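Structure in structure tokens, see below.
Every protein chain but one is kept in place in this view of the complex.
Chain IDs A and B follow the sequence of writing; residue 1 opens each chain.
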Amino acid sequence: MNALLPYTLTGVGLFCLGLHALLTHPHLLRKILAVNVMGSGVFLILVALAKRSDSPVPDPVPQALVITGIVVAVAATALALNLLLGLAASSGKAELAEDLDE
Amino acid sequence: METLTELQWIFDVLTGCGLLWLAWSCLSSRNLHRAVVQFVSFGLLMSLAWVRLEAPDIALAEAAIGAGLTGALLMASLARLPLSGSADIRALKSAERIAGARLLQLLRNSLLFAFALFIIYAIFFLPPEFSGLREEVATEIENAGVRNPVTAVLLNFRGYDTFLELLVLLGALFGVRIVGMQPVRTSMTSEPVLNILASLLTPILILVAAYLLWIGTDGAGGAFQAGAVLGAGGVLLLLAGWRPARALMASPFRSLVLLGPLAFVFVAVLPLLSGRALLQYPPDSAGTLIVLLEIAATLSIGLTLCALFLNVSADDGEQP
Partner (left out) sequence: MQMAPMILTLPWGVALIVMPVVGALACYLFRRAAKPLGLMTVTVTALSAAGLALRTTRADSYHHAVGGWGAPLGIELYADGLSVLMLVATAIVACAISFYAARFFDDKEQARFWPLWLLLLTAMNALFLSRDLFNMYVALELTGLAAVALTALTGSQDALSGAIRYLLATMLGSLAYLLGVVFIYHGYGTLDLAMLGQLVESNPVTWLALGLVSAGLALKTALFPLHFWLPPAHASATPPVSAALSALVVKTAFYVLLRFWLEIFPSEGAAPAQLFGLLGCAAVFWGGVQALRARRLKLLIAYSTVMQIGYLFIAFPLGILLAWHGALYLLLSHALAKAAMFLAAGNVLYYGGHDRIADLDHVAQRLPLTVAAFALAGVSIMGLPPSGGFVAKWLLIQASLDTGQWWWTVPILAGSLVAAAYVFKVVGFAFTQAEAPQEAKLVPVSMQWTALVLAVAAIALGLIAPWTLTWLDVGDPFSGAVSR
């Protein structure tokens, strides 16, 4: 339990902070930021927990998974931003309409 | 050395607190510009955390992709959004005055808090001695063709995941649309400092990308980090006002962008013809194949990230 605990707890905190922000703020850019923060939290937990055993060689699989996750996150963010810009251009607002008519 | 370990521990706690504070500040900031800047700082502090967790490959990737390119995408989008963003914080405050909404909020916050506590509780039940898949990797690493175990996992043992991941990037590229008719500021091109910086840095960034790619087989680095740095070079050029010639934008761009996935498909299917499994490299040429795949992937990733940025920042049908 060396570098394990602070970063694991940070990861948990980031996930929950991000989730709270995602559910609370209506502005879409903030929601995108929130999802990214949540992702960072998950990645932190994944790698930090791998340091439970005091081996000199770190476990490479979690690290590879996190790199994959980072790339997937940037792809999704780019698409989300593009959709957001499109929505803002046609509706003038950067928030989702709450009512579903009919 | 007790003091050194204690100092390290204090450093880790401070970094963790810093991350939490930056995240909270970013997500609740009134001003969206400030929020994005804090997000970039958050990404850079994360890189530091990755270094402390002995994950230099992730640190490079986070700095280049998580903080750098994501930050660039966010800022470019922000420049084209209609409102400044403080409006929603004000609306939030007025909604909070309704009693029912406050109760709901309290409920939600307490549920989240309980959830966080449960996660922490569960962590204490994890088996204390844990080696994960480290031993399996260590056993097979000589047959993998590279010495960096993370690269071995990404490009050999779990290369199929990397292939799908390249497709995810491609999917984002396929999916982005030409957006709106907002005028983009062309005064950017007359910034002398930016022009000089771009002309100086771009060749350096290309060299750095090549270096990261090459060193990735033995040490920290690899295709994703190199591709991200290459993409960053492209973004810098775009910010300085450079636009590629029209002729370059169609088929040549498309062919290069597809190079990574196509290389993967080729290398994956070839072993099938000689009776082996999908993506099974012959052990002697595994190293060479991995380097070739990484070169193709780097080009694809760099171009895709560049194109995604161009799409978010430009305004007239420049999407290939």
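The working rule: a contact is a pair of C-beta atoms (placed from the backbone, for glycine too) under 8 Å apart; a residue touches a chain by one contact, two chains touch by 3 or more.
No experiment lies behind these values; they were computed from the predicted model shown.
When the omitted chain is restored, the residue from B:E54, B:D161 or B:E191 that touches it is B:D161. Within the whole complex, the absent chain has one touching residue among B:Q105, B:N195 or B:Q280, and that is B:Q280.
Not every partner is drawn; the one left out touches chain A at residues 15, 19, 22, 28, 31-32, 35, 38-39, 42, 45-46, 49-50, 52, 61-62, 65, 68-69, 72, 75-76, 79-80, 83-84, 86-87, 90-91, 96-97, 100, 102. Interface residues of chain B with the unshown chain, by the touch rule above, are 118-119, 121-122, 125-127, 130-133, 136-137, 140, 156-161, 164-165, 167-168, 170-172, 174-177, 251, 254-255, 258, 261-262, 265, 268-269, 272, 276-281.
Keep this in mind: only the chains that are shown with their structure count from here on.
For the pair chain A and chain B, the distance between C-alpha centroids works out to 12 Å. Residues of chain B touching chain A in their complex: 5, 8-9, 12-13, 15-17, 19-20, 23-24, 26-28, 32, 35-36, 39, 42-43, 46, 49-50, 52-55, 57-58, 61-62, 65-66, 69-70, 73-74, 77-78, 80-83, 85, 88, 91-92, 105, 108-109, 112-113, 115-116, 119-120, 123, 126, 128-134, 137-138, 149-150, 152-154, 158, 161-162, 165, 168-169, 171-172, 175-177, 179-182, 222, 224, 301, 305, 308, 311-312.
Residues of chain A touching chain B in their complex: 2-3, 6-10, 12-21, 23-27, 29-30, 32-34, 36-37, 40, 43-44, 47-53, 55, 57-64, 66-68, 70-79, 81-82, 84-86, 88-90, 92-95.
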